[in-house]
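Below is one structure, written out as structure tokens; the observations come after it.
With one protein chain removed, the remaining protein chains of the complex are shown where they sit.
For reference, chains read A and B in written order, and residue numbers begin at 1 within each chain.
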Amino acid sequence: MRQYFGRKLLIYGLTFFMAVTINWMIPRFMPGDPVAGMLARARVTQPEAVEAMRAYYTNLFGFDLPIWKQYLNFWAALLHGDFGISVWVFPTPVSTVILGAVPYTLALMIPAVLLSWVVGNRLGAYAARRKLLDNSVLPIGYVLTAMPYMWLAVILAWGLGVVAGIFPVAGGYSFAMRPNWSWEFLGDLALHWTLPFASLFLVALGGWAIGMRNMIIYELESDYSNYLAALGAPQRLIRRYAFRNAVLPQITGLALQLGVLVAGALVTEIVFSYPGLGSLILKAIQNQDLFLLQGTFLFIVLGVLIANFIIDVVYVVVDPRTRAGMAGAAA
Amino acid sequence: MTTIDTALPQTPTAVRREALYFALRNGKLLVGLGVILILLGTAVIGPVLLGRAANDYVGLPMQSPSSEYWFGTNTFGQDIFVQFVYGLRTTFEVGALGGGIAAVIGMAVGFIAGYRGGMVDEVLNMLTNIILVIPTLAVLLIINAYLGIRSVGVQALFIGLTSWPWAARAIRAQTFSLRTRDFVDLARLSGMPSRKIILREIAPNMSSYLFMTFILLFGGSILIASSLDFIGLGPTEGVSLGLMLQNAHQWSALHLGLWWWFIPPGAGITAVVGALYVANVGLDEVFNPKLRET
Partner (left out) sequence: MSLTVTDLKVYYRTLKGEVKALDGISFSVADNEILGLAGESGCGKTTLGKGLIRMDGRMKHIGGTVELDGETLPIGDDARMNPYRFHKVSLIPQYSMSAMNPTRKIGKMVGELVRSRGVKLDRDELHARLDQVSLPREVLDRYPIELSGGMKQRMVMVISTLLNPSLLIADEITSALDVSTQKAVAKALVGFRDAGFVKSMIFITHDISLTYQIADTIMVMYAGKLAEKAPAHTIVSAPRHPYAQLLINSLPEVGVRYADKRLSGIPGSPPSLLDPPSGCRFRDRCPLAFAKCAEEEPPAVEVEPDHFVACWKA
């Protein structure tokens, strides 16, 4: 088990190392002067501000230093939590800007991902080998999982927001409000949260339901299911066992899908102008704020790695075989 | 099922004929394939028949669908149907190219890791796992933002370069189980070089699996590309379904009530990807008798 976690942590460490290196390399080995390019495209009009920024960024990139020193300095800054200064909201540090957006993204993603996983698995398990239900769950599941996240978001925003007028279609809370801990504000937050959550939840739901349905069919064909059936065990027991075994690969699947889910959350946020990382990325791109973009990238990678590790821990808790120190999930 | 095996000797042609038999009777496969072919036909022939460039300004802006403009026009007076047809073409290009590149890398890595084993496997496996955990879209965001992707080809190339790991992992596992089979041993004993063994003995024995992997990569590429386009990092030349969605969103189609601007592109993507997935399940049932509905 120690070996299992050791291996996982090594992979995550290497992944983070690689992500940071990519992040460092790209602006340096791209053709052109990144500082000039960034300032030219940034919409800053006051000459003194431009000068201040130029001085800051040139210093920050440290082009006069040897390459290896630039690289080490980059790491040193990073480990101090210094991601640089945003161009878009100069001179706010990138880390501050990102930390302001992260709670929104997490509030959207965590419930949507977990709920869609739980409900999707139940639905898929229930539909498997039950003709009538299967015939409706399967096509709906495929349509949902084939949808681009932003399209369902746009449709929900249009149908339930613009046309029906039930939900607001933009922002994390009403423009007229200031963030505070009143019930009124929390209610407003929830109202703005509903549609982005629903679209993220629904698209993910389809994939989980289909995955579970296929896994259950596979498990119901397995030897232990056949043995139980030959000994006359009731379908309920056989299905319960099958579900438990089928859930394990779905946990691994959750780890594999994280990247897609993050992508889905980002574009969903953009549709609803939800003030999370997705909207931040859009702003960063529109304003050529590459520091903000790179900082967000590292944050997302870090988040995904942490989530992966949590899933690994859960897997070990749920699958007795890894705990027994025998053959476990492939690293 | 020893009983059946001996009663019905399974020659390769018999297997193929049986697969074809089930293929022609598999509703999922036929529906999926049918939808794909119709859309593909539209994408290939459509632009020729229309005789217009995708972004031509053809008439009044914000026209609802009519007999002249099937899908209406957008706020700039561009024909949405024309854009849709061209976008569909881009979608297939991105899928085929991105999925193809990913499939080639995935197969190469999977075959070599699974067949060689040992140190080579360790290293490739590590690499696969590292790229597997990095969120693909985030990497593409950085690359595209700095490079400023201009063409569909480059976009597809980067998608292909980043989306192969799960395929490599799956193919590795399959290769691993085939590696110790008798016919592979026989080929090895007869002195066949590894490359030939992989291409002649192993790959054909999992061809259906490889094909299904390609289909999934194809669909995945389309979805990733559409997300990139939507964020504003799509190709700057031409039109794609994702770019149409982005434009519709950016120019407030939602608030102006121009539903004909944002429904078709998303429906197009959903139809292509959904049909691919459904055809894939159909194929799975054809090649894997256990899944067939009795």
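Throughout what follows, a residue touches a chain if its C-beta (ideal position, glycine included) is under 8 Å from a C-beta of that chain, and two chains touch if they have at least 3 such contacts.
Only a predicted model underlies this, so the values are computations on that prediction, with no experimental measurement involved.
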Out of A:174, A:222 or A:252, which is the one that touches the chain we can't see? A:222
Touch with the omitted chain, as defined above, among A:185, A:241 or A:309: A:241
Contact partner of the left-out chain, one of A:170, A:189 or A:233: A:233
Hey, which of A:69, A:130 or A:321 is the one touching the hidden chain? A:321
For subunit A, which residues lie in contact with the unshown chain of the complex? 222-224, 226-234, 236-237, 241, 244-245, 248, 319-321, 324, 326-327
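FYI, only the chains that are shown with their structure count from here on.
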When the C-alpha atoms of subunit A and subunit B are each averaged to a single point, how far apart are the two points in Å? 22
Name, in rising order, each residue of subunit A that touches subunit B in their complex. 11-12, 14-15, 18-19, 22-23, 26-27, 30, 131, 139, 142-143, 145-152, 154-155, 157-158, 161-162, 169, 214, 217-218, 221, 255-256, 258-260, 262-264, 266-267, 270-271, 281-282, 284-286, 290, 293-294, 296-297, 300-301, 304-305, 308, 330-331
Would you mind writing out the residues of subunit B in touch with subunit A in their complex? 125-126, 129-130, 132-139, 141-143, 145-147, 166, 173, 219, 223-224, 226-227, 230-233, 242, 245, 248-249, 254-255, 257, 259, 262-263, 265-267, 269-274, 276-278, 281, 290-291, 293
